[in-house]
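Please read through the structure below; I'll follow up with questions.
FYI, not all chains are in this one, though none of them got moved.
When the chains are written out, they are named A and B in that same order, and each has its own residue count from 1.
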């Protein structure tokens, strides 16, 4: 068995598209509790209070919703070169870009379901202005306490037509490890959870209900405790945000979750994982059967139907 | 800058010496809430409910207290060989041992302060007997709810005469990263926190108050929430365990801590780190000055004097 690679250090940022830019931005800043690092005509650059980079969420004006791109930061410039070489050989490369307001040159590629990814090493650090400096110097920004006050980017979930193809791709392209997966009775993979480091997952893919490509399921930021997730539920409730499901505990990965829709319809999660980490170097993927999945979430709650069908951009089932 | 090495996967186990074996064992099982995997004439093998290995705490009968040895698991057999070669070249090697009830062959070495370490890859997994099988298959053992019910080994803290020497040693020998440190006004390092992975630390060293070598400060297991730490305080209180300090939040590392003495006098911690991880590959060590340390813990509580002086085995100051 190959040892963990760790050429890729961590999930860096996600670009999310919105056709209600101002409303989405107000949600992410005032209700979800992120901090805006900067803005240009097209995009706002956002981050959680302990994200060390300038941007972990790039919110971009668009005619629709869904994913712009996903970016991972590598462990070094050399690791970046190694990964690019692998991806080019796999035939999924797109090419280098100059960079962005939030990071230096980056390599673009696509996954087998046509989601766009980037890899980069040179980044822009968040430098707290005086009024945002923390009392303790080992965190990136003061705990400001605004809204849900999410701490850091945790993971995202994408939809794909063929999750098995994604599994092959992610383990080779990024050196990701599969930590958990759903094996359907029909032989297909229903879902797959991946990590490039010791977090239990940084990206997950589940099968697209409508069989279309390139869609987005949700993005997740971490808070420090389950109480923070419960508190988030009250904040969403009082601010008229649509709560889709939770708070509850996932059977898969054990995450304590809460899903809402931001104003443009993209699904957003607040989550806490407790003390769970994947430290074991020879971790064996946990495989859940369809029968096991029918037991519902950890404490028996049945998963709400929209969780299986709603993705962004939306699909008109009558036109498929 | 060198990229993270990750030849060493994680802290594996700690051997702790006790001159009150039965009382210490009763504490770790019934109050601290660990599970005993096995026992022989000399030692009991213990673990937290989500530790995947057979043993993360080896409790050994002794005439005194303190550290037996510390063991880290490598990422692969090849990584083990690479590390052994480095350590031998550094002149700190002791040699290979056959293994132990809880793992296969291991390489012994010492740190500059004469604490004994081991590196191993082949390990013995914990296999839950029927009555300990979890309802959800992605955790190692059921959440049994007994006592403090600690989840997994988190870190340990050792005392050393010269922490600067330790810093040089750990970064070379294990490829550890320094995440935080205390710079004393006299130019010496007062303390140093290291990690081999994405946890914010797995071992820390602080300067021995009495200037002796090889002593132990504390071992820590993680629980899922700060509420679990508060609950632990009530459990310790009701069981007559000496609570030294906490619950409170450390300024350094931000850990929510609670320190007690097990019956033989070794210091034991229950802790929660929230969602904090060191994912940044080019993390810059946080350096705390003596002035900053004088502000006390995160919320201003002054550190209790015994925290600076008490270690195991105990020292008789009149005989120094």
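The rule is short, and it goes like this: contacts are C-beta pairs under 8 Å (C-beta built on N, C-alpha and C of every residue); 3 or more make two chains touch, one makes a residue touch a chain.
Every value quoted in this text rests on a predicted model; they were computed, and no experiment measured them.
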| note | For this file the homomeric complex, of which 2 subunits appear, totals 4
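In this section, only the chains that are shown with their structure count from here on.
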| note | subunit A and subunit B have mean C-alpha positions lying a whole-number Å distance apart equal to 32
| query | Residues of subunit B touching subunit A in their complex? | reply | 1-4, 6, 9-10, 50, 52, 73-76, 78-79, 136-139, 151-152, 154, 180, 197-199, 222-227, 251-254, 272-277, 279-281, 286, 288, 292, 298
